[in-house]
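One protein chain omitted, others in place.
Labels run A and B following the written order; every chain starts at residue 1.
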Amino acid sequence: MVETQKVDSTEPETGNASTGDTKPALFSFLLERFPIEKMNFHYMVEKKEVPVHRMSWGYYTGGLTFFFFMIQVVTGLFLLFYYQPTVSDAFLSVEYINNHVSAGPLIRNMHAWSSSAMIFFATVHLIVAFAMKSFEKPREITWIVGVLLLFITFTFGFTGYLLPWNQIAVNATKVGLQSIDNLGQYLGPFSHIPVQLRETFQGEASVGQSTLGRFYAMHVVILPLALVALLGLHLFQVQLHGMSKGVDEKTKKTEKFFTAFFFKDLEVWAYAFLALFVLASCIPFESFLPFPLLEPYNALGATPPGIKPEWYFFFVYYPLEMFNFLFIIIASTIVVAILFLTPWIFKGTSRRNLRFIALAVSAYLIVMTIFGEQIYHWWKH
Amino acid sequence: MIDILLYIVLPYLAVLICIIGSIYRIRKEPMTYSALSSQFLEARGLMWGSLPWHIGISLILIGHILPFLFPGQWNALLSNHAMLLAVEGLGYGLSALCLLGLVVLGARRLISSRIQSVTTTMDLVILLLLLFQVVLGMLTAMRAQYGSMWCTGTTVPYLWSLVTLNPDLSYINDLPHAMKAHIVGAWILVLLIPFSRLIHMFSVPISYLTRPPQNVIWANPRHQKEKAEVFARDEARRHFIKASCGVFGGLVLLSVGALDKIGQFFFGPRLSFSEETELMESKLKRLELTAEQRKLEVERRENEFILVAALKDLDREEGKYFIDYQMQPAIAFKNEAGLPQLISAKCTHLGCTVGNKADKEGRILCPCHVSYFDIKTGTPNQGAPAEAPLPILGWVVLNSKGEVLASRSKTGEINGTIATQDAETAQVFIRRADVTG
Partner (left out) sequence: MIDNRSQHQGGFRIFYACLLVMGANYFTVTAVHSYPQFQEFTEKHSGQAANCAMCHSNGNGPTGTGPGQIDGLNEEELKRLEEARKAFQPGQKIDSPILNEFGNKIVEELGRKEVLALVKEPEALATKLNKNLDTDRDGIPDAEEYLDGTDPTNKFHGHPWKMFLVNLNRYKQHILLTFAAVLLLNYGLGHLIKGIAVLTEKR
């Protein structure tokens, strides 16, 4: 079993050596990532094996993300039955789901909890994949598509947040979109572009019916389609290249992906479902917000205090509040660039060091998410 | 009279004979205290008959005993409609399984010549009785629906009245005939236990379920190779049986737990008349609010002047919100001179609506990122996230005849004054000329 594992990872390289000399670089690059001879059921399903070692739990994070995505699709479809994307009716239709539809609050709550869980596990999946060096050749495409998927997931969160059309939803969206404007001052001759970009997004001068319509279309059609397409490519690549080795030292044991690992995945999903079900039936997700923010949006009143994004944006929101805007823009551009170029930047880094970086990043994310508010207050005073 | 005989005497008699007879038989003829299996003679038919029958009847019997033992909990469980349907459905399915098994077993006894030689009349009587029982049970379930529900008010107290030696027939008097026959049949079957192969129910090898598997194989070296394979296959089969039980049971429970709610989700709520009215009222209110905003928009497109408020209603501490020509919120204050002070309320930082209550220093607060703006100049405080000042808006004050008393242009110069006698009636407007310039 160990032998097949080894063959898996070395084969493409030998293939490269023989084809790379005669064919153009791009072609051989693609051929390496899409080896046609492996595109069959036997290779992609029957033969695939999952290494067993102390980081093996990392192999489940992707599956969990996928599971919560499926929950999102199902509960989202349910909600579509009753939700109405108009400024006058959106809030009422959400209230209608909560108060009159049987299991409505449960479904809606599951959608909210599951969205958080999906984003949480997508992030964990990214960090773990980084620590396990799962982006190593020939898996660059898997990584890049994965990063795109993460961005789509965050966009899902951002667009979905607006749909209930309550105070927090509209005001937070306003603030979020408005911050695009601030980019303009650094762009010199192109300073009008951010405003145009924002207004295109919004569909009008301020957040209103057009924005709701656009966000709705994005949230229920465009983003799901994009996500499913990219997810298909992501999973296809994962199956094609097999699981990455995950640790520096040699792994002694492996298990079959199908059926052993697949069923274990299902087991984990069952527990995840149980946890989600208990949380969704017991704690309304909106209980974490002060109630004035849950009132229907009032265009003519003051913005209520306490407007902030969903918890998964804290890691960028609080720094944005604390530091200079330009600094944050430059920093996040660098981070995004690093994310996309990871397979090439960290080509030679050992997994031990990758783990260290991953730990540092997770520490930052955890601290900023949990204590962000305190840090912010401490910083201000 | 006949009722007393059938439903009181017969039960006691049956149970008594069953106990004494069984003990006698087990003591005296221990070798016959078994199922008298005919598997060696015929195995195929037996599997298709015996398995469904035994699986079906044991679960059905559990279903009969549970409400008897725990009527309260049983009722509570079935008060969930989905649960009730699930139990009833399961009952039908299992009865059908029993019926299938019995038919196969009966056919086997009547057709196979090898089996016929070991079949006694008693066997045939028992088979026929069992067939009757199953059919009667199914009939009752179909005719008088939800037997699993009404049993706790009829047969269960009847049985308990027998157990407590205080027989009470009133519980079952009104039951349908099929059900009554079902009861009598049950007592006859109990009676016949010691005289038939039914006695094997006392020798069920329950310990087989938990003990480690044993494989009986030939000691011949020829079979050595097969041995491991047979072992593995049997072990795997055990796992698969447990697996299918688990997965199937889990899915059933999950659907029972979710079914009643999910089904109604699609069915949609059926609101009461008053609920519907209330809903419509709130919808109308929301529509009116939306319409109001549209009206404001149209008004701003068509009119040269827009009313902000009466001058006397303006306050120095608490501003009045209004909507400016760009449909953005703005606030109207009064200054020390008794003149209006109009300031945009759209924060220059990220566009939140600034609060309308001035603090002691005459500043208003944007709650989103804590910027204080001076009402007079619009400038934000030092170190605030907002860098640009809030725009100060121009205004005109008209008296009731529509004559301009005072005005403030976009550039900030103020023309005219307001006499005290006009202050009561004067009204503050914004004008389009200030915006378009």
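Basically, a contact is a pair of C-beta atoms (placed from the backbone, for glycine too) under 8 Å apart; a residue touches a chain by one contact, two chains touch by 3 or more.
Because the structure is a prediction, the values reported are computed rather than measured.
Check A:Tyr43, A:Phe273, A:Trp311 or A:Phe340 against the missing chain and you find that the one touching it is A:Phe273. When the missing chain is restored to the complex, the residue among B:Gly249, B:Gly268 or B:Gly416 that touches it is B:Gly249. Looking at A:Asp89, A:Asp181 or A:Glu286, the residue that reaches the missing chain in the full complex is A:Glu286.
In the full complex, chain A contacts the hidden chain through residues 98, 105, 256, 259-260, 263-264, 266-267, 270-271, 273-274, 277-278, 281-284, 286-288, 290-295, 298, 301, 304-306. Although one chain is not displayed, chain B still touches it through residues 80, 228-229, 232-233, 235-240, 242-254, 256-257, 285, 315, 318.
One rule holds for everything that comes next: only the chains that are shown with their structure count from here on.
Distance between chain A and chain B, defined via averaged C-alpha coordinates, is recorded as 30 Å. Taken in their complex, chain B has these residues touching chain A: 250, 261-262, 264-269, 271, 275, 279, 282-283, 286-287, 289-290, 293, 321, 323, 326-329, 345, 350-356, 366-370, 385. Those residues of chain A that touch chain B in the shared complex are 78, 81, 87-89, 91-92, 96, 100-104, 106-107, 171, 174-175, 178-179, 182, 205-206, 270, 296, 299-307, 321, 380.
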